[in-house]
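For reference, the structure is listed below as structure tokens.
And then chain A:
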Amino acid sequence: MLLANCAEPWNSAMAWRRPLAATLPLLTALALVGCASDGGSGIQSQRLSAISGRGKLICGVDGRLPGFSFVNPDGSYSGLDVDICKATAAAVLGDAKQVDFRDLNSTERFAALASGEIDLLSRNTTATLSRDAPGGNALSFAPTVFYDGQGVMTPKASGIKTLKDLAGKPICVESGTTTELNLADRMREIKAPYTPLRFQTGDQTYAAYLQGRCVAVTSDRSQLAGKRTSFPDPAAHTLLPEVLSKEPLSPATVNADPAWADAVRWIIHGLMQAEELGITQANVDAKVAEAKANTNLADLRRFLGVEGDFGKQLGLPANFVVLALKAVGNYGEIFERNVGAGSMLKLERGLNRQWNQGGLIYAPPFR
Partner candidate 1 sequence: MTNPSSSASGAVMIEARGVEKWYPNGFQALRGADLTVRQGEVVVIMGPSGSGKSTFIRTFNALEDFQRGSIVVDGMALSNDVRNIDAIRREVGMVFQQFNLFPHLTVLENLTLAPVLVRKRPKAEVERQARQLLERVGIHEQAHKYPGQLSGGQQQRVAIARSLCMEPRILLFDEPTSALDPEMVQEVLEVMQELATDGITMVVVTHEVRFARKVANRVVLMADGQVVEEAPPEQFFTNPQHERSKQFLRQIA
Partner candidate 2 sequence: MDRTGLPALAQRLRRELFASRTDGLITLVLLGALVALGGGFLRWALVQAQWAVVQANSTLFAVGRYPLDQQWRLWLLTTLLAAATGLSWGLLRGRSWPRNDTIAAVLLVALAVAAPLFLQLTLAIQARWWWITALLLALRWGAGRWGDRLPAAWRRLWPLLWPLLYLVGMVLISGGLGLMPVRPSDWGGLLLTLVQSSFAILLCFPLGVALALGRRSELPLLRWGSVIYIEFIRGAPLITLLFLGQNILGFLLPGGLAPDRVWRAAWVLTFFAAAYVAEAVRSGLAAVPRGQMEAARALGLPVPQALIHVVLPQALRVALPATVGQFITLLQDTTLLSLIGLLDLLGVARTVMANPAFLGKNAEVYLLLAVLFWCCCAALGLGSRALETRLNPNPLSAARA
């Protein structure tokens, strides 16, 4: 009884998502009117000067998402989304600690951004057309920091290696979700008929999977990995290589301040480029020393802000990439620490490998 009581608000919230979502376009429209005068079309970003002025970056996160954002016992935040906030604060303000985190739920995240309550939304947000477009949510998406997508988990012992192996087998799905539809579509495509076992809630679905009533369970890959850590024997389960849907999770800012959006974009590109160049949290100082000593390394010198004015062009400190790297490390390090092999989630890099390793992480040239 008592337990059910505690879970209740959560359910009722789900029920009220929909009517609320209906009011959101209105709110966003309001915000557009309000922010139109904010300008930001000039070279100087209002948002950037506001952040410098208050000495804090206000970052909207989920706050309850394993591997992406959560609060540690000592009250500090951790996670992949959180590290993006910290990197940005370090690059802009020189101090990764100067972040105010705001936990936001999925319905209020855009309103918080549009109303100017937060500077940066780093909260597992899938980049889509309607969220990007000026006639939609009018967001400006930074580079994707995590290519998520629907995945399928199976027990290692089952010997299943690809989706095709699931033909004729029972699969546990949460009923009425897009994951159920995606699975059905894909299995029809590859002509692998299967038996769906439908459940009302995620918990029921995973419980059934653990009882062996089905040989596979499907959901977003990051979710599957999170759930796996709570299994009795996490190592006995594996994610199939196939990805059934595209969920590019990207930080976002408002359209109305393109200069600020550019700054965020290139801070994140910097983290990715650093991995490509092999610059890590540990060796960044050495690399800077090397760049300073050797005038021949022109690309590296510009990237690290030893020469050139990349930082100035963005309204950031010249060594903004160095500042970010010192705070949280390069993209690969962030990934491994929070969701990859170094974490409890143990997610494969998969699509999140660098472009030259078969992944999609690709920073444009720092030129």
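Just so it is clear, contacts are C-beta pairs under 8 Å (C-beta built on N, C-alpha and C of every residue); 3 or more make two chains touch, one makes a residue touch a chain; residues count from 1.
Regarding candidate selection, all candidates are chains of the complex that A comes from, given by their letters.
Computed from a predicted model, the values in this text were never measured in an experiment.
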Touch-positive candidate for chain A in this complex, from 1 or 2: 2
Interface residues, chain A side, partner candidate 2 - complex: 2-3, 5-7, 9-10, 12-13, 16, 19-20, 23-24, 27, 30-31, 34, 63-67, 69-75, 78, 100, 102-105, 107-108, 111-112, 115-117, 226-227, 229-231, 343-345
